[in-house]
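Moving on, here comes subunit A:
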Amino acid sequence: MSDPLLSIRDLAVSFPTEEGVAQAVEGVSLELGAGEVLALVGESGCGKSVSALSVLGLEPGSAQVSGSACYGSAELIGASAEDLARIRGAEIAMVFQDPLSALNPVVRVGDQIAEQIAAHGDAGRSEARERAVELLRRVGIPQPEDRARAYPHELSGGMRQRVMIAMAISCSPRVLIADEPTTALDVTVQAQILDLIRELRDETGAGVLLVTHDLGVVAELADRVAVMYAGRIVEQGTVDEIFEDPQHPYTWGLLGAIPRLDRPRPARLPAVAGAPPALASKPTGCHFRPRCPHAFEQCVEVPPLAHRGGGADQVDRCWLAADAKRELREVDGQFGLAGAAEAR
Partner candidate 1 sequence: MAFGGLFLVLVTLAIAAPLWENVAGRGPDQTNETGQIEVDGEKVNVVELDGTPIGPQWGSEYFLGADANGRDVMVRLLYAARSSLLIGIVAALLTTLLATFVGLVAGWYRGWIDAVARSTLDVVWAFPVVLLGVALGTSLAIGGLQLGPVTIEAGSRLIPILVIAIVFVPYMARPIRGRVLALREKEFVEAARAQGAGSWRIMASELLPNLTSTLIVFAPLMVANAILLEAALSYLGVGADPSWGSMIDDGLEKMITAPHLAIVPGLMLVLTVLALNVFGDGVRDAFDPRAEVRVGR
Partner candidate 2 sequence: MSGFVVRRLAQMVIVLFAVSVLTFLIFNVIPNGDPAVRMAGKSPTESQVEAIREEWGFDRSLPVQYVETMRNVLGGEAISYFTQLNVRDQIVEGIPRTFALAAGAAILWMLGGIALGLLAASRAGSKVDRAITVVALSGISLPAFWLGALLNYYLGFKLGLFPNGGYVPFTEDPLDWAYHLILPCTTLAILFVGFYSRVLRANLLETMGEDYVRTARAKGLPQRQVMRGHVLRNSMIPIVTLWGLDFGAVVAGGAILVETVFDIGGVGQYAADSVGQLDVPPVLAVTLFGAFFIVVLSTVVDILYAALDPRIRVTG
């Protein structure tokens, strides 16, 4: 990619736990370009949120972070507090999952937005307040003058998330990191929020790093997708490539687990057998090995992320040959993981 906005290389995050060192993120590398939506997908605990948080230095205090995250020429990992404070909110902004807990309950929402604007020197207090009202209007909140004086608990979930988005775009950031922005919302509201994010991306040309576990959201909004499992990226490609030509067994499992309206109902919701490994004791080699019905001897070696099949820029971490993959991923006429129907 030419001139990516955000370039993450070999990001690694670990935590000390009672059972030993938990490696939450292992060697994650991503590039985010202007105007594109890159989705970071995976189940709970795969390390996607931690990765996103670590970019801005917001990981939990006990975490050890190594690697590099470059915004333009600025290195974010290990940057000083002042440098980070300058970039956060103004160049790279973040939207969090649960707006009720992510907003200060005793401060009016308008003031919370204005605070960010004023902190980056963009305006004085009263001008910041006016801009906050305008932002609320922009994200589709009716009667923004009144709403700006409301407290978070007085607003509905959807409106709160709009407030968070308004806050995030208040200083026109070039990068927006959205950590499960719709998970806490109703399905109908989800669609509205996703539309809003798309609009903003179209308007401003910002790059969006979208962290989610919901493939529906990915299909809706993403341009490129990176699939994470147990701390590693196991597959990466355009959204079309991932959905139409998936190369990694875990991806097949994810796709196979989506209930489909155009197929007969299976007796059970298909799922991927087994459970993700504990972060402090991951299997050697390919982490997915214990759950993969297609595992073979070579899988005890860590498969590097490389192009083996699929689109030109598509990469995966599976030793299987491209034609073997094409065969194995068809289960009952759709993508899936063999043996998934018997999964518990």
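Basis for inclusion: all candidates are chains of the complex that A comes from, given by their letters.
We adopt the following convention: a residue touches a chain if its C-beta (ideal position, glycine included) is under 8 Å from a C-beta of that chain, and two chains touch if they have at least 3 such contacts; residues count from 1.
Computed from a prediction, not measured in an experiment: that's the story for all the values here.
S.K.: Which numbered chain among 1 or 2 touches subunit A in this complex, counting any copy?
M.R.: 2
S.K.: Give every residue of subunit A touching candidate 2 within the complex, in rising order.
M.R.: Against candidate 2, the touching part of subunit A is residues 56, 58, 81-82, 84-90, 93-94, 96, 98, 101-107, 115-116, 119-120, 151, 153-154, 164, 167, 171.
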